[in-house]
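Some chains have been omitted; the remaining ones sit where they do in the full complex.
Chain lettering (A and B) follows the sequence in which the chains are written, and residue indices restart at 1 in each chain.
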Amino acid sequence: MTITEIIYWLELAGVAVFAITGALEASRRQMDMVGFVLIATFTGIGGGTVRDVITGATPVFWIRDTTWLVTCIGAAVITYFTAHLVERRYVALLWLDALGLAMFGVTGAAIGLNLGVSPLVAIVLGMITATFGGMVRDVVCNEIPLILRPEIYITCALVGAGIYVIGTAILDLPRGPIAVIAFFAAFLMRACAIKFKLSFPVYRARPGREY
Amino acid sequence: MTITEIIYWLELAGVAVFAITGALEASRRQMDMVGFVLIATFTGIGGGTVRDVITGATPVFWIRDTTWLVTCIGAAVITYFTAHLVERRYVALLWLDALGLAMFGVTGAAIGLNLGVSPLVAIVLGMITATFGGMVRDVVCNEIPLILRPEIYITCALVGAGIYVIGTAILDLPRGPIAVIAFFAAFLMRACAIKFKLSFPVYRARPGREY
């Protein structure tokens, strides 16, 4: 399997997994079938769409190839009929989201490097691909915006993208194994953050200061 | 009148009608003239802008041709001075929005097909063109996000776009009459949804399940 194929399958798995989190969120908001499909599709392809638009890779990926839309619609329909089998839907959402976050962090950075951008920009593209879909899901569904939660989240995408970019573009290591290592590092970090509720120190003003 | 002209006039009418709904919303929020123009413009050209950006048809349509901006600004100014003549502004907003939804569903799909995308993608482009402007209007003005309302809304855009795409791209019927039929089908469906408060069955969890 070439690196391009690895990236393709990771990306497809990421889209499916994020689409399921969108559909689970729709089930928690008691939407109808159309809402399921819409939120699943936004979440699944949102990050990659922004990445393609700002890098100028238009028409964006899901316009060029219908597979992506079919994947999102399929994930939404299957979730509509099976979500009641899941005991605790929010927990399922959280862990699938972690999986998608780790996948998209790596694929976003890899696609950036293929376009010839600088390492820093490639890491940022990985972060955007990984976090934007979930951000749209949360904003549209009136959840507390991702960015305002104290938990470690975006950093996991940055770590995955960072390991891949430093490993392949700077240290020139083989891309396949590095992609796998970067994925697991990002997922493990997010898993620890969920399990142990890890967070970074927040900014605190000195007393007596005005906001 | 050629099909390109029909699409152009339908699109222009859609922009004007959506711009008026934006200005009516601004009047309900007691904004100043600048707010009227801004919300009217967002609503009028928002959907088409997203369609052009993701398909790579840049610079987007209103940058290439100043007519569109002038239409939105004109609609905002006229509404500013005449909105008080309307007895029930929210009802006017609702019906004009239905008109724009039906127009943009067809034109968005037609523009997609002209770019050579697959039928499924063309339907999705029609839906995006029809719903995005109103979504931005609602988010910026702090209305309940469209997608969370139980009413049948997006489906009407999908039906209009679907009839046009299946009729012209798959059954190869003449495009002019099909565009008109698709428009009326979408508008009638939305009219029934408003009049009889139709909605699809929503997802309900079995009792005893955690969210």
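Rule of thumb we're sticking to: a residue touches a chain if its C-beta (ideal position, glycine included) is under 8 Å from a C-beta of that chain, and two chains touch if they have at least 3 such contacts.
Treat the numbers as computed from the prediction; the structure is a model and nothing was measured.
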| query | If you can see 2 copies, how many does the complete assembly in this structure contain? | reply | 3
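By our rule, only the chains that are shown with their structure count from here on.
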| remark: chain A onto chain B, same sequence, C-alpha superposition: rotation to the nearest 5 degrees is 120
| query | If you average the CA atoms of chain A and of chain B, how far apart do the two points sit, in angstrom? | reply | 29
| field | Contact footprint of chain B on chain A as seen in their complex | value | 26-36, 38-39, 49, 52-53, 56, 58-60, 62-63, 66, 69-70, 80, 83-84, 86-90, 139-142
| remark: As the complex stands, chain B meets chain A at residues 53-56, 58, 115, 117-118, 120-121, 124-125, 139, 145, 147-148, 150, 154-155, 158, 199-206, 209-211
